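One protein chain is absent from this view; the other protein chains keep their places.
Chain lettering (A, B and C) follows the sequence in which the chains are written, and residue indices restart at 1 in each chain.
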Amino acid sequence: MSTTILPAKRRSFNYKKFLANNGALVGLVVLCIALFIATPDFLTAQNLLNIGIQVSTVAVLAFGMTFVIVAGGIDLSVGAVAALSAMSSGWLFASGGLPGWLALLGGLAVGLLAGTINGLANAYGKLPSFIATLAMLSVARGLTLVISDGRPIKTAAEVSFLGGNIGPVPMPIVILVLAALVASFLLNRTVIGRSMYAVGGNAEAARLSGLPVKRILVTVFALAGLFAALAGLLLAGRLDSAQPQAAAGYELDAIAAVVIGGASLSGGLGKISGTFVGALVLVVIRNGLNLLNVTSFWQQVVIGLVIALAVGVDVLRRKTRNS
Amino acid sequence: MSTTILPAKRRSFNYKKFLANNGALVGLVVLCIALFIATPDFLTAQNLLNIGIQVSTVAVLAFGMTFVIVAGGIDLSVGAVAALSAMSSGWLFASGGLPGWLALLGGLAVGLLAGTINGLANAYGKLPSFIATLAMLSVARGLTLVISDGRPIKTAAEVSFLGGNIGPVPMPIVILVLAALVASFLLNRTVIGRSMYAVGGNAEAARLSGLPVKRILVTVFALAGLFAALAGLLLAGRLDSAQPQAAAGYELDAIAAVVIGGASLSGGLGKISGTFVGALVLVVIRNGLNLLNVTSFWQQVVIGLVIALAVGVDVLRRKTRNS
Amino acid sequence: RGGGGEASGDKIVMAISTLNNPFFVELRDGAQAAAKDAGVQLNIVDAQNDSATQANQLATAASGSTKAVIVNPVDSDAAASSVNALLKAGIPVIGVDRTVNGADLDSLVASDNVAGGRQAADELAKAMGEKGSVIQLQGVSGTSASRDRGAGFEEGMKAYPGITVVAKQTANFDRAAALDVTTNLMQSNPGVTGLFAENDEMALGAIQALGAKAGTEVSVVGFDGTSDGLAAIKAGTLVATIAQQPAELGKLAVELAVKAIKGEKIEKNVPVEVVSVTKTNVGDFAK
């Protein structure tokens, strides 16, 4: 899952390079060791599964966000689009009378559509992505409330299945892994994925090299919308219902995960593996603070400090390496 | 309030240039005309005063944000810092027994301190401003809850005065105007203000020209913190109490105001007058939709569309002018 | 001001703290139905849980042709100055669900959250056999609903020395947050046999987290009596909920506002029952 191209002899995994490219990992490991020492409840099989499930929504959102940030944009609408997709799916099923699997696909389509609109507004309408997606945040949340009239809607069994188990394995973890593989494949192995780095790194150079910059931007936001829809359906599956306020404010978590994972908001950098580590940092802190029963007021203080530290460790590590 | 240096003959105000530099103004004017036609309640003296009062908090926050964005950063903590400053001030007065005016100054000092910490973390700690201020958002909100134990605190008379009137003139409007003048003066007339544009435009070129880039960055965030504190105290004054959840989520409004006002998140661009227009766009939409009794769910949809349109009009206008 | 005679067409503004919550949606529905019956125009504004937004909305209301205002404050203290400004302008103000401290409301229609918290303690203790350990899920930090219910619950629990509250965490009145927080808390407190959630949304998230344990090994008590909550009681996963009657709150508020516009005298305090709903009486509430 590394963006740098591996040398020909690919058999031996290059640990040093992996670590160097996955800075926040050090922060995450430190965090985990601290929690392991602090509470015996942390490092249990069950808790690790819990963490896996809890990270799924934010991580899937953040994977989609990674495309956007790599290409030099930002997407504030992912939380609202997640809610809108899940709610639309619920509505298609409950009021529209569609079969469950069609309702599920309908939800994904809504996310894809919302993302595409973001992309068109940014690429062709020339709206800064911050504004285009802020507008979408408002519109999507509003539509979610309109559709639901402010009430939760029960989801189809097919959607609930996303929140369930297959055998002993929680579905959210399965989906998380699949989403990571697909996202990583897209970003690293396909031409369009590689082009995202070019657009984010130097849009003018990309344009002069004949890359279809606008189409790439639309794709990037469309993917973010699609991943947001998946995250929304996953969340609805876990809750057995689509919530009007689902995923509110998750956009900041998703962006934070991507940035903690080593991406830069000015574009051209970022990796799915990094984003995954970033999402884990956020979820592990919250999980740990719950286990330690830190009071909710202090929890926020500690979360802030740990985010700063996790990224700070990475910055420090890079500095010593360079000098 | 224009970033370009005015020619020697400064007496005659250059309308064309002003319009060209204040794109969102066109959007705002269109919006106002539409509302004037739609409802007789919009263009009343009372309602205009209301709008002035209502815009004050967001505008003051956004003025501080303008410094940060001009210098190429972002500050997610302004809402939380506003709440923390107001709460600290309330606490200093109620529990600390300080005289009201000292409590007021104490609140401002807290904002300045929080902003300075953001700046140090960004400039010297090398944390991306997104991460540094996201951490501060969490810490400041947490501390606000800790100080207040989750309860609102009554504010000193001196703070409440900020929310009151002098004669027929509402104090929030007076403070808004003063803050705009100070911010605009700092940004346009002072060395440090002009340097912010250089840092945001190309930090490396600024550094090689001998500008103290790190000190400028610290100043920029410190100012954002100070303006946030002022906004927080203003809000507390209007509500006669410091609220633990005050100004939650206002950071997005503040950033939106700056961006609608013509700044770019990649730095080097932005003006206080533009920011003010941006803040007005946001407030006028909400005011108008309330007057028109648009239901709250649809309101969010409409707000999103109007934000996109207001900025879109500007983009379009610039395009036709250039070609 | 509209003294006597026809109230028809008069404009009433109803400022609600948030509509992103079924409780307030039901309150709004009750109010709208009543407004239709009375033939008045009801403008509903939603502050999205932000006191300052609400202050703006109340100021905007004062500048229109508003005849009366119904306010469901985001925060009881913060609303005072805006409400006082309305009262000074001669516009009657009726509080609903939450009071306004420091303002002389024409009337208040509310259920008692502190009492509700106490009732929740009683129901939970009963279900747990007055012994064991309990998790408490708190609402959005700093809101009066969370504060008051928490206070009532704590007070109520004093009567049951056999029960200890082992963990208190916020889940922001949100179902998804409650799911994760409960999962985590069960990890560090596996022996817990009771859970109090400060609203039904969180209770439902907790039930999701508890899975088969809900209603068997762990007793869950919620607050609000939303339709999902009542369904959970029927299903046996939720032991009890402290039902408010949001539709009734909304309806009474509008009726009082209409009377105030006509210049009729109205009661200062109109309490609405808070009812402990369990499996035995859920049939009376199901909608």
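Here is the rule we use: contacts are C-beta pairs under 8 Å (C-beta built on N, C-alpha and C of every residue); 3 or more make two chains touch, one makes a residue touch a chain.
Heads up, the rule we're going with is that contacts and distances are computed from a predicted model.
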item	value
"Sugar ABC transporter ATP-binding protein", "Hydrogenase assembly protein HupF", "Sarcosine oxidase subunit gamma" or "Phosphoribosylformylglycinamidine synthase subunit PurQ" - which is the UniProt name of the missing chain	"Sugar ABC transporter ATP-binding protein"
Chains in view that touch the one left out, judged over the entire complex	A, B
Which of B:Phe42, B:Trp91, B:Phe130 or B:Tyr197 contacts the chain that the document leaves out	B:Tyr197
Touching residues on chain B - with respect to the absent chain	4-6, 8, 189-192, 194-195, 197-198, 201-202, 204-212, 268-269, 322
Residue ranges of chain A at the interface with the undisplayed chain	4-5, 7-8, 188-191, 194-195, 197-198, 200-202, 204-211, 268-269
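Keep in mind that, in the parts below, only the chains that are shown with their structure count from here on.
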item	value
Intercentroid distance (Cα basis), chain B paired with chain A, Å	29
Touching two or more other chains - residues of chain C	19, 141
Where chain A touches two or more other chains, by residue	145, 149-150, 296-297, 299
Of chain A, residues touching chain B in the complex	74, 76, 121, 125-128, 130-132, 134-143, 145-146, 149-150, 249, 252, 255-256, 259-260, 264-266, 296-305, 307-308, 311-312, 315, 319
In the complex with chain B, residue positions of chain C that touch it	16, 19, 43-46, 48-53, 55-57, 59-65, 75, 77-81, 102, 140-143, 146-147
Footprint of chain C on chain B - complex, ascending	41, 44, 46-47, 50, 53-54, 57, 145, 148, 150-152, 154, 163, 235, 238-241, 243-249, 283, 286-287, 290-291, 293, 295-297, 299
